[in-house]
Each structure stands twice: as C-alpha cells, then as structure tokens.
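Each chain you see keeps its place in the complex, though not every chain is here.
Note that the chains take the letters A, B and C in the order they are written out, and that residue 1 is the start of every chain.
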Amino acid sequence: MPLTDGTLDDLVGYRPDLRAPDDFDEFWDRTLAEARALGGAVKADPVTDRYLLRTVEVDDVRFPGWNGEPVAAWLLRPRGAEGPLPVVVTFIGYSGGRGLPTDHLLWSAAGYAQLVVDSRGQGHDTPDRDAGGGTQWANGFMTRGIDSPENYYYRRLITDCVRAVDAVGELPGLDSDRVIVAGGSQGGGLTIAVAGLTRVAAALPDVPFLCHFRRAAEICGEGPYQELAEYLRWHSRHNVEPAFATLSYFDGVHFAQRATAPALFSVGLMDPICPPSTVYAAFNHYAGEDRTMTVWPFADHGGGHGSNSVVQLEWLRERLS
Amino acid sequence: MPLTDGTLDDLVGYRPDLRAPDDFDEFWDRTLAEARALGGAVKADPVTDRYLLRTVEVDDVRFPGWNGEPVAAWLLRPRGAEGPLPVVVTFIGYSGGRGLPTDHLLWSAAGYAQLVVDSRGQGHDTPDRDAGGGTQWANGFMTRGIDSPENYYYRRLITDCVRAVDAVGELPGLDSDRVIVAGGSQGGGLTIAVAGLTRVAAALPDVPFLCHFRRAAEICGEGPYQELAEYLRWHSRHNVEPAFATLSYFDGVHFAQRATAPALFSVGLMDPICPPSTVYAAFNHYAGEDRTMTVWPFADHGGGHGSNSVVQLEWLRERLS
Amino acid sequence: MPLTDGTLDDLVGYRPDLRAPDDFDEFWDRTLAEARALGGAVKADPVTDRYLLRTVEVDDVRFPGWNGEPVAAWLLRPRGAEGPLPVVVTFIGYSGGRGLPTDHLLWSAAGYAQLVVDSRGQGHDTPDRDAGGGTQWANGFMTRGIDSPENYYYRRLITDCVRAVDAVGELPGLDSDRVIVAGGSQGGGLTIAVAGLTRVAAALPDVPFLCHFRRAAEICGEGPYQELAEYLRWHSRHNVEPAFATLSYFDGVHFAQRATAPALFSVGLMDPICPPSTVYAAFNHYAGEDRTMTVWPFADHGGGHGSNSVVQLEWLRERLS
C-alpha cells in the first residue's frame, strides 16, 4: 500500500475552497431543536454483574435521539471513582454498533467515564426504523435517504450523537463541563460533526470519514465512500448534483468550520479508505485554534492503532487536568 | 471457473430431505389474505411516446402489493395485437429494479404481453418503507427483518409478486388464463415462490436464487447468499437457528413442493452464485409433473444467456398455442 | 473504481498533437477501392419465424467485406413499417459477434431498421481466415498482423464495416440517406472509423475503443489495450516503434479528423478500459461541427447503460425527423 494521496508536503496546506449551503445552520438548528423538543427519558441500567466485571461499573443506557427514539449506549466508569468524571463520548466506525462493554475498556482504565453510543441500524440495539423512507438501495448507509437532507441517514445519526452529549447531564457521576467527543473513521466524522454542532471540551477525530464527499467519491477505490460512486453510477447517473447537494449538509468540512473545541486529529498517509486530503480538508478548515494533527506516515486506515490512544491520553492530560 | 458443485451425475438425483414448517401454508394464506383484503387500485399510464417506441405499447403500472402499497411495473404489449394476450410476469434479479422499458423488449417482440415487476427497495420506483423494522444491518436484503418471518424482506417482496399476478385481470388486453411467471436468479426464486402460492399457466425459473438456504449459506463463496453467512458471523454468532427458522418460510424448495404449473428451469453447472445443488433441490421437489431442466454444462451464473430465451420461446409455443 | 484519468476539467480540453501518416488517406482509398472492386452479392434471408418473432422482421444477411469475403449481419425492421427506413448500422464490442437477433431489439422497437454487423473472427459466422498471416501471437485481436498496416486485423474489420454501409443500398426497405453508424467500445471505435471513411448521416460512438493507442497502451491496467503492452513486452521489446507505426493507420483520432457527420459521443469518467483521455482525444479532433459528448461522471466502461439509448433516441429525433 503506497501513499494514497501524495506526500506530506503536498497535504499540509490542502484547504480546498468549500462552503456550506446558505441554510446549513438553519437546517441543523431546526433539526436539533425538533429532536430536543420531543424530549424523552434517559435510562441507565446497571449490568456490571452480567458481564462479570470487577474494576468497572457498566450501565446499559437508553437516551432519546432523533425523533425522540431511544438510542442505546454503554456507560463505563472506573469502579469506586469519586466526584464527577470527565467523560469520553465515543462514536463507532462504519457498519458496527456499540458491541459489548468488554470491547471498550481503555478509557475507564485510565480514569475516565466513557459513553459508547450505538449507531442506529448498524448495530443490534438501535433500529433505524425510518430507513430513508425506503429510498432506492445501494449497499450500506451512505445513500440511505440521499434524495433529500431531511431524509438522509446521517441527519438521524448525527442528531443521535448530539443528543448523546445532551444526555451526559442526566447520567450519574459525569462532569458536563468535561465532555470529550471521540471516534475513528465514521466515529471521527461524527466527532467533528458534534464538535461543530454543540459545546464540548475536546474532540478526538481519528482518520475521520464523512469529509469532503465529492473528492472522496471521485478518488476512493476502497471502502464506503465507494457507495456514493456506485449509487451515482447505477441509480442517478443522469444527474449527480442533487446527491451532492444533500451531502453538503453533512460534510465534515462544514462542521469543522464551526467547531472551536481543542482538537486532536490523526491521519494515515497510506489510508485508502479515508484519503489524507479529505482529512486535511477538514483539519485545515477547523475553526478551533488549538488543533493538532498526529501524522502516521506509513499507516493505512488503521492509523496509529494502540499507539494513538497513548498520544490521546497524554494530549488530554495536558488540557483537562 | 470449474464445476462448482460436482458433476451432472452427482446432481440429477439430488433431493435433500427438507420440509416446510408446519404452519407454512397458514402463514402464507394469512399473509396473502391480508394483502388482498387491503385492496387498492391498479393503474396503467401510457408512456409509449415518452420512450419513443413504435412497435410496442408501454404502460407505467402501479398495482397494490404488500400492505396495499403501490408497486411499480412496466406493461409492454406488441402494438396492434388483437385479443387478450398471454402475459409473462417477470421478476428481477438481485439488486436491480424494473429499469427502463427499453431493457425488456424480448417478450413483446415475440407476441406476448409482459409485466415487469419492480423489486421494492432495490429499484427507483417502489420503496420498501418498512425495511424490516430497522433490524440490524448487513449488506443487502437477505437479512432485512430476518428476526421473524413477519418482518422478513421477502415476505413483502413475494407478496408483491403474487399480487402482480392478481393484477393481471385488471390490466388491459391480457389473458388471465395464460399467465407465465418468469425470471432469473432472484427473479427465478420469486418465480418458484409465486408458482407455489397462486395459479399460473407456466413457470420459467432460470438459475434460481432463494433455494435451500442452509446449504447455500454454507458453500457459497460468491454472491448474495454470502450475506447470510456474514450476518451470522457478525451479528448472530451465538445462535444461528432463529435465522434459518425465518428462512424456512421463504425457501424455494418449500414453494416448489406446492407448485404444479408446467415449469422450465435452467441451471449452470459452474454457477458459483446459485450453486447447482440448490437449483436441483428445488427442481427435484417441484410438484408439477411437467417439469424440465435446461442444463448449461459450462455456464456460470449467466446460464444460457440469450440462448435460453430461444429455448423458452419454443417450450412455451408447444404448451400455450 | 475512482476517476481513471483526472477530473472533467482536465479532460474537456485534452487535444493531443497527433497526426496521421502522410499516406493515411492513400492507404485507405486503396484498401476500400480494392474491396469494392471485388464486388460480391448482398443476400438477405428471412428468419423471422425461426426466432418466433412477431413485431420485427429479421433477415440473415451476408454482404461482401474485405477481399470480397461474405460478412454476416442481422437486418431487423419493424414489421409492417412503410417506406424506406432510417437504418442504424451497429458494430459490436470486443470479443463478441452479432449474437442472436433477439439481443438487438431496441432500434426496431423505436421504428428504425438496424443492421447488426458481425466482427470477423470474434463471432460464429464470419471467419477471419487470413488471421494476420499467422503473425506471432498474443491474446486477442489487437496484435494480429501488427507487423504491417497491410496485414493488421483492423484493416480487414474496418473495411467490412465500411462495406456494411455500402450494402445498405442493396437491402430492402432502407433509406441510404439516413444511415446512422453506432456502437459501444470496439463498436464505438469502428463507428468513428467508418464516419471518417465514408458518408453517413450520423455517428453514435459510445465509450469508444481504438483511439490514441500509444497513451492507451501506456496507461491501461485493464481491458484489451493491454494486449498491446503485453505484445511489446514479450514479442517486440527491442523495438516498439514499428507496432505504433502500424497502429497509426487505425487510430480513431485520425479517423475523427476526417469525419464530418453529426456525432454523439459518450464517455465514462471512471472507465478503466477506454480511458476518458483517449475518448476526448478523438472527440476534440472530430472534424464535424455538430458534435456532442454525453458525460457519465461516475460510470465505468458500462457508460450510461440503457439511459444512454434514451439520450441517443432523443438526439436522433431532433436531427433525423
């Protein structure tokens, strides 16, 4: 796997001229306001014993997401920790759900609370009943409801993610002033989106997906961005602009232009799935002044693997303590 | 591409011991009765001129399918043909919809009417709004709603297909006593299903999909049967039996056991997508006495391509004229 | 599959400086004159009933091609059409022949006659006895007889195609003043060649092959242009210029420079087999003023599939009626 998108020198200054639609903010204000207006209960059900765990307290959480629908999450807290804890709200990579709590033991071991948010439709516990109004199919989620911003899958999922941050205040033992949003790949794209839509203390987007859709659709030969190209090839070949018009309400570049929390990005220069230029497009448009890019020069979409966690822990320690 | 499933000698007698669930007939009687009870209008809108056609009349049809929802179809008739025509109701292969009328010019050119039925969700014009209640996702349609027979995608699609046959009587110029059901791959599986659920004059399943799911899920290394294996690997690894319990209400083998119309099957002995043993499983259980298998010994999933159409035209001429 | 050859902005102005050999016209005048001098009978044998067709009349045609050799074709006409009809002379994609008449039902359904020309050696019915004088082999036809322009395979095939247009006047019910040449891929390359060598009313080259050989041989990683690279790698590694000298008599760019009929091209920007730059090279050199490019921005070599036919029908209606 060679460099997918040129050398680091080519990339560091890459900042394409991209602008959100005029009603972007209005669209999202309305979307979030509607979801919040519907309200709904936050529930946390202790399941520590079911998973035979000893050093961590686990709750099976439901919080109200898009349309007030219950969204599943795991809340993990180090057992016996005192005082409200900083909490890492984690979003998941493409095509998986929250999985098992035993898949998510890092942050609690390091003294943080963690809220692992399910991705509707992608996992077991949070259906996406709407499913884009049954719009025409292509593999996966990238084109579900792509006929309009109202219908698009990521409208629902991003709303869920913002509402996860809203829910922090209603969960036990968490410090609402120290909410960190984090995730890799799709989780990274969602991290940027949430950081652009609501107030958080820090954002940790790794090898983020969902950025600079048009370029991604044109240059990717692997991974889910291809769903866009395939959809346009088979189902909308005459007229590709409406799809990109929809996507412009969900592009990580536009969320980055609105995000101000300190942010730690990462990128793999040999990543064929989330090409580095699309990551730099978001990074170089990121509105927050305290932004850092961890470059893994020979990494593919795996990025820095476990080494990246160590970088994140250190970066956070400097900022949160 | 070598033989995928043994030699012809191994295959011709392959008739695995498979039985439908006890309430199979009850399930389908109820399902169809509910759909029929909902009624709904059959509409046919002439669009010949829009497609600039001269020798064929084309109508853009909507008929009531599952839950009374409107299902799209094309009706093509040879221009100027007299009297009620025999009609070929055609079902479509996996992941495509009815397409354009210009994709379906064979049967009308041969003097038949043809009704090309859209596949809900797979094409442009017929949404599958239900989408399995938002059940957990794996690529494609094979596992949509697989948590229960009530929810399963093919319950809705097969109902649509039966209702397409019901709609024949309300469309202009067609002879309800000469309804032929036909299709390749998924269309072939649907053909067998419809032949097992309602009265038709003939059935033409080519390289049919949706037969003997368990074996297919275990041996296929290509094509959509793999969605089952992938789903069970990722989302239901602890307990695979419920999925197969659902599938048993939709297995072409069980529909074949109930179908009596004359039938012309085809099979490719090098087909990696619909392995020949699964096709023979349905064929050897087919209840009708007048059944014929066209064997394409070196064919892959393409079967006999255009040559198969010639075989079908001749087989029908002997039976319908 | 990403963009194969840069963005549309890069491509629209691509017009490489390419010139035909000085004796190009002399070569082709002589070649065609020789073929015409040999004459030969045009025969049309009605086979409608053999294929059980009702709305279309089919003739099995033989016309004299290169060296006066009989070349097979299907003539399809809408049954009962009156007056001389405009006729679409269709050339076939690489490695197939004319197939069955039932594979070619579109144009007659739209009220045109169609003459489907077999490709010598590639199909069942028209041998290429000469086979390049037995020149050294590489897979396929691209290097058959490449040792000299006299011997090269496409000299014979292009001559056949021009002679197909010549034969129109001797076939029943056709209007020699409304000959449209058409085809995709190899058929598109042949369309351009014929439009450059004889008088036609319109040309419809889709995703054309056989254009800008040198670039194609250097950049293609899929499809038959690779036969050139493979041949030069294995059989002519010391000296590649003679092969390109031969090819310069057959390059679509040079035919385009001589073609004046109205033309409707199409191109897929993700086409790995006929890279868009080679298509634009021909298009931008096309001598006719009335030339249009249909761009399918996310298409691979499938181009616009059936949607392209609709575009063609509309484009022709504006010009031929």
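Going forward, a residue touches a chain if its C-beta (ideal position, glycine included) is under 8 Å from a C-beta of that chain, and two chains touch if they have at least 3 such contacts.
Computed from a prediction, not measured in an experiment: that's the story for all the values here.
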item	value
Subunit count for the whole complex, all chains sharing one sequence, 3 displayed	6
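Keep this in mind: only the chains that are shown with their structure count from here on.
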item	value
Furthest chain, CA centroid comparison against chain C	A
Homomeric contact chain A-chain C: same or different residue positions, threshold half	different
Most central chain, Cα average position	B
Two chains sharing the most contacts, counting C-beta pairs only	B-C
Length of the line joining the C-alpha centres of chain A and chain B, rounded to whole Å	40
Whole-Å gap between the CA centroids of chain A and chain C	50
Contacts with two or more other chains, residues of chain B listed in rising order	none
Of chain C, residues touching chain B in the complex	51-56, 78-79, 81, 99-100, 102-103, 105-106, 108-111, 306-307, 309-310, 313-314, 317
Sites on chain C touched by chain A in the complex	1-3, 7, 270, 296-300, 302, 304-305, 307
Residues of chain A defined as touching chain C within the complex	217-221, 226, 229-230, 232-233, 237-238, 240
